[in-house]
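One protein chain omitted, others in place.
Think of it as A and B in the order they're written, each chain with its own count starting at 1.
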Amino acid sequence: MRAVDVQGVSFTYDDGTEALAGIDFRVEEGEFVAVLGSNGSGKTTLIQLLVGLLKAKSGRIAIGGREIGSLTAEELYQRVGLVFQNPNDQLFAATVEEDCAFGPRNLNLPEAEVQRRVTESLAAVAALPLRERAIHHLSFGEQKRVSLAGVLAMRPAVLILDEPTAGLDPAGEAQMMQLLKKLNREERMTVILATHSVDMLPLFANRIYVLDRGRVLQQGPSEEIFCHQEMIVRAKLRLPYVSRLMYEMKRHDGVPIDGLPLTIGEARAQLLELIPKEMILPGIEEIGP
Amino acid sequence: MIDDRVKTRTTVTPSKAGARNGLHGGSIPRLPRTAGIAAARNLRNLEIGSRKRALEIFRVEKCPARGGITISKGLAAAAFLCALPSPAFAMHISEGILPISWAVLWYAVALPFVAWGLRDLRRRSEETPWFKPLVGLVGAAVFLISCMPIPVPSAGTCSHPSGTGIAAILIGPGLTTVVASIALTLQALFLAHGGITTLGANIVSMGVAGAWVGWGVFTAARRLGLPWFAAAFLAGMFSDWATYATTSLELAAALHGDGSFTTMFSLILLAFVPTQLPLGILEGFLCAGVLKFIRNRRPELLRTVPAGGAA
Partner (left out) sequence: MFDLFSDIFTYRDNALTRIDPRVKLLIALAALIAVVTSARPVLPLAVFVLCLGTIAALRIPAKLVALRLAAPFSTVAILVVIQTFVTGTTPLFSLTLGGWTLTAKAEGLRQGLLLGARVLGALSIVLLLGIATPAHRIFQALRGFRISKEWVEIAILMYRYIFVLMDRAGDLAAAQRLRLGYTAPRRALASFTALAGATVVHSFEQAGRTHDAMRLRGYRGTMPFGPLPALGRRDRGLLALLLTVIAAAYGFFAWGITG
């Protein structure tokens, strides 16, 4: 069964801005899909349509096989959860625990179950020690993780995140992506993330949708997407830096590189092939992939 | 199931890197002393001679010994008070000042107004689902504005606007009472500003008198055909003055002892004149300026507020 099925959806804001022009968007259960697009490409609109904050003017949206309009709010919000880009939009309670308990309490769950969900969701984002803390005393990275925990406590089948790594430092960015990967691989949670940062994606996403001015330019696994250098540039995006380096070496210096490596690991493997053996000192130091 | 409230498109700005944790983040907008003088200059046309009076008071304060001139009792008292630090804080009645009987009485006066405001909240949030967050957020904004220091030239100190005028225009007087009661509770507990026993009295002066006078003046001025700018100015000014007059009344009623109530009342009233008179006028400009800002930048926001406010 498809987790998310969007067919021919268009959306125009009241001020006349056409945000989406007949897009198709499909996500299978258990997939990790990235919606890649520049500012103003329509990815936030798409996300808001998926969670019912906006209503499509035309087209069809189904979540878990059911038309979005036929779901009650309670059903919908246990199927999809949205983590906002700015944690301040989401964290309104005074303490971490109260904020995480908000969703389960709205579902009228017994208090023991509420507490269990709070504990589990905080543990899932490595934020259990923050439980009693005041929200306004948390760092930005902590706020981001707690806002993710608040959505996880709803136990949504599909987790949607708007720019989950925006504003995080490199360590925070890596931690956030690892958390999402774990949720996807271990908890079998379907993850959709909207972003314009490309460097991390090849490591995590099964599939990428490239959006530009309300249209899907291309979709497919990251190897396919990043082969199309011109399309990427047209969407006001760029290749991951390591791919860019390899691309330039291939194009300008004629270095014989197969395809286009997307991660540091792939690039390293290719370069090791090309560099004369005598220049390589094996086992001097381990460098991560 | 999902309400299809008209969405306004907001620009998505990338979050700033590493937000600070609120606590030490905000710094006070330190206005130079002269800021108020400009306002004093502006208000020359409105309040003829008020600036001159203000300066007189100032001079007397600096050299009280220079006799000879006949000055009224009020000015002498005012001058005397100006020598003490920050009389402007007298806007809120401090913890422990009111005898228990008066404290209870003012609680009893405040309670129906708060209850009415809560009923208003229930009614309007049934019509508009996002109304409670809106009231909370506008409340937070007004709380913050009321914490921003304004220099008062005549008193030589910084004072704070009350913000009730603009709140009453935006969300209505009943909810301004609710929001003021919360703000006063927070200030009492975490800033030792106002108090628990005096909470009722402070709600009455700020949240009831200030809010209803501000709202009433704005509505009346609009009915009389005044432009919204002038109406907002008057609303801000009179809500501030109403607050301080009520505070003075509450203090005088509780403290006159065996002395005369009228003497006590006029003395306290006059003691606050050097700060509150210009502050009220500044508050008028602030109220009008804020409304102007919203109307210029985001006029559609005012239309999203369910009926009940005055704007």
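In this section, contacts are C-beta pairs under 8 Å (C-beta built on N, C-alpha and C of every residue); 3 or more make two chains touch, one makes a residue touch a chain.
It should be emphasised that the depicted structure is a prediction, and the values quoted were computed from it without experimental measurement.
S.K.: Among B:Ala110, B:Val135 or B:Val273, which residue is in touch with the absent chain?
M.R.: Of all options in B:Ala110, B:Val135 or B:Val273, contact with the hidden chain holds for B:Val135.
S.K.: I'm checking contacts with the chain that's been left out. Which of B:Leu105, B:Leu234, B:Met264 or B:Leu279 qualifies?
M.R.: That would be B:Met264, which touches the missing chain.
S.K.: Under the stated touch rule, tell me which residues of chain A contact the chain that is not displayed.
M.R.: Residues of chain A in contact with the hidden chain: 51, 53, 73-74, 77, 81-82, 84, 86, 88-95, 98, 101-103, 105-108, 111, 114, 132-137, 150-151, 154.
S.K.: For chain B, which residues lie in contact with the unshown chain of the complex?
M.R.: Against the missing chain, chain B presents residues 2, 8, 10, 19-20, 22-32, 34-39, 41-42, 60, 64, 67-71, 73, 75-77, 79-81, 84-87, 89-90, 94-100, 103, 114, 118, 121-122, 125-126, 129-130, 132-145, 147-150, 160, 166, 170, 178-179, 181-183, 185-186, 188-193, 195-197, 251, 255-260, 263-264, 267-268, 271, 282, 285-286, 288-294, 297-298, 301, 304.
By our rule, only the chains that are shown with their structure count from here on.
S.K.: Report the inter-centroid distance (CA atoms only) between chain A and chain B in whole Å.
M.R.: 46
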